[in-house]
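With one protein chain withheld, the remaining protein chains of the complex are depicted in position.
Order of writing sets the labels: A and B. Residues in every chain begin at 1.
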Amino acid sequence: MQKEMISARQMFCIIIMFIFGSSVIMGVSSGAAQDSWMSLLLAAVFTVPMLLIYARIIKLFPEKNLFEIIEMLFGKIAGNIIIILMVWYSLHLCALVLRNFSEYIQIVSMPETPQLPIMIAMILVVVYMAKSGIETMGKWSIAMLSAVFLVVIITILFSLNKMDFTNILPFMENDFKSIAAGAFRLYAFPFAETVLFLCLADAMKKKDSPRKLYLYALLFSTVVLLLVILRNLFMMGPGMVGASYFASYVAVKLIDVADFFARIEGFISMNFILAGIIKITVCLMAAAKGTARLFGINNYRKLLLPVSLLAVALSAIVYKNVMEMIDFLRFYTYYAVPFQVIIPLTVWIAAEIRMHKRKLA
Amino acid sequence: MLRRLFLRDKQKIVNDKVEDLNEELENRDLFSSLDKNIETISKLFQDVDILRLKYITNNHDNRLNYCIVYCDGVVDNAIVNDSIIKPLMLSSVPVTSKNPVDIIMNQIVQINDTEKADKLSDIAESIAYGDTVLFVDGAPEAIVFNTKGFKTRAISEPDSEKNLNGPREGFTESLMMNLSLIRRKVLTPELKMKFRTLGRRTMTRACICYMDGIVDKEVLAELNRRLDKIDIDAVLDTNYITELIRDSRLSPFRTTGYTERPDVVIGKLLEGRIAIFLDGTPFVLTVPYLFVENFQSSDDYYLNFFYSSFSRLLRILGFFLTITIPGFYIAVVAFHQEMMPLQLFISIAASRSSVPLPASLEAFIMIIVFDILRETGIRMPTNVGQALSIVGAIVIGQAAVEAKLVAAPMIIVAALTGITSLLIPKMNAPVIYIRMMLLILSSFFGFFGFVLGVAATLIHIINLRSLGIPQAAFSGKLQLQEIKDTAIRAPWWRMILRPSFAKDKVRMNGGENDHD
Partner (left out) sequence: MLTTIVILLYICVVLFDFLPSKETRSTKERVIYCILLTVSFCVLILYSLDIKVPGPTEPIRNVIETLFKPSK
């Protein structure tokens, strides 16, 4: 099978859509209420060292994905254990996002439809995208990123007349501890989930610098997410933002321009759907690649359908209701640490040691 | 799967039969005796009553016996009489029995296009096509003369691609005439034309044309590979070829361009594409095909570029609208009523209150009715047929509204859909299916289904390939080069480079420096 390669620009758009993923709708609220935007900025700063580590790993092993690197560094047995952990993480994340998504659709547009058909419809499109390969995903993200970005800008422009700029005052009312806690939560969801791109790194060309890619993507998405959270705060005030499940949705509900563009919140489901497709596809591809590696199958595309159905099954059983889903976020922050921090750190240290040994030899 | 096995056996039987026939013809050699050869030919063409045999004996040498075989109606009788029969009868050139065929070919018969033939299959093919075959007593070879004189349609403007400015020539059903139309436009020997035959039973002539220095040889090799794989008993129209060399078998989108006009073909050849001509059809294929070609028309290059850019944008908009309008309408009216402005909502609700059907079913029925009326309009003999059918559809729609069967906004939606689909005639096939799919998804899942459908359609379009080359290349580079001939039509002094799949990228040398 021909190796799939995508250009840096396409990867850039995929990473941004991935980071937007669920955050552009679920809002980026945290316990810090009106200082959430500071948590966001702090989270972005937190992420930079980890991103540098991810980029370094990609740089040290050009055109190889994470699973191949792990196997090379740790051998068969220990490597397989780590691969199983990463596969579990990507599968679980896939299920979580899928569940996020179907809860949102059910609550927002179709309260009487059971969630399973929604999940199935979504996963079928995701499987179609994943089967078409990562190049298609790259081109698609370029096309759709403009659409998503445009919708965000339009909603911000339309909501200008309803914004109350004093909503972010008083400044720094919350102590630094809660801002930091909020930042930690934002770091885990969504920024550090980009660890999954290490699993797709074999599509990046050798000459592209992963560091520049990651950092620019982080910058761009932070700016947009900042705009989103500021819009939410200005429109609704910190209380509402903290209390609603889907903050952006509630914010857009309030838009009313000349009595004509009112209640256009159905429209921003479009954002979530498009970004969600990319996020779920990336997680699915990572899980499928890992599974294929575990069992020694060299073409991961053949396993896409069963892995995707496994993700659907998992997302059906993972939460009982939407409140549990929102509540899980505070546990997710800690639960994701081994996968987002510890495993990449270990891989990086092992890689550096090996490079060092090789240089000495 | 069982069905496939079944058909495979049947196909094998047909193939075997045809192969036997062909083998029979191939293996039979010609005899030296005139009588035996004529007997073979008569038996082969038994029950073909237009076959004519004419025995000729030379005036000066009674031992020279010839027989010409031809099919009446396909040959030009004047040439047969004046250039073949007359010289053969009257010539006094001695014909030795050592090499009679060469002498006859080179010295006696006065025809410009002659060939020797000794295989029965070739001879049969030539007789059927309009050539005259001469059998000489005492020679195991026959001579084939080109005496084709069948009537073809005169060159006229093609009905399907009308032009406001620009040439009004169109291709006809004769391969040679079509080739002559483009041969005259490119006066360098770079324009190559390679013949081949397609179809086991029909042995239709096809011609592959390309510009030698511009075309990508890989693409040419791939095309030849695929044409070699075609194994069907008849190729009657270029559409057969299109479907047999497809990349993705189940996509409704086109993977080859087709046109009836020589200027369009030359334009595409000069961009590095390859043209496939087929005898018997005026439609010529061009490969590889890019997605933007769906929105291009040759008119664009002959008219002012401001106007053409606008028309092109209008076409792209038309494509988008015709696919999304019904789905979007249903999503809003049936699921997200709050998205409409209040006044609009009230008027739509008022008109829908007396209608018996649910919105999605209504939309479905209206679109199908509209398509039925449009389809009948195409089959009507006059040009006004299409316009007439649309007007008819709207009138019927109005009557339905007054009978309170259908809501008025639905008529507008269906009419808009139909009218915007006329902007892009090349895409009427995919548009129907995608529109239906989006409509069904919207009916089940509302706006969510609609967006999923649009996303899936985009994935499909990105996946399309024509002869291995991706049809839609979103490289993300917002360079002017990428949109010069796609979304807009840049003026000619700006179009310096060719599309990326051509080998010789430079079309013009620094054209922009010559004007300011």
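Please note the rule applied: contacts are C-beta pairs under 8 Å (C-beta built on N, C-alpha and C of every residue); 3 or more make two chains touch, one makes a residue touch a chain.
Note that the structure is a prediction, hence the values are computed from the model and not measured.
All shown chains touched by the missing chain in the whole complex, by label: A. From the options A:Ile297, A:Met323 or A:Leu345, the residue with contact to the unseen chain in the full assembly is A:Ile297. Of the listed positions A:Val45, A:Ala78 or A:Ala313, the one in contact with the omitted chain in the full complex is A:Ala313.
Contacts to the hidden chain, counted on chain A, fall at residues 31, 92, 114, 116-117, 120, 178, 181, 291, 295-297, 302-303, 305-307, 309-310, 312-314, 316-319, 324, 328, 330-331, 333-335.
What we mean here is this: only the chains that are shown with their structure count from here on.
Inter-chain spacing, taken between the CA centroids of chain A and chain B, is 47 Å. Of all residues in chain B, only 331-332, 335-336, 338-339, 341-342, 445-449, 451-452, 455-456, 458-459, 462-463, 472-477 touch chain A in the complex they form.
The touching residues of chain A, counted against chain B in their complex, run 7, 9-10, 13, 105, 109-110, 113, 117-118, 121-122, 125, 128-129, 132, 136, 139-140, 142-144, 259-264, 266-267, 269-270, 273-274, 277.
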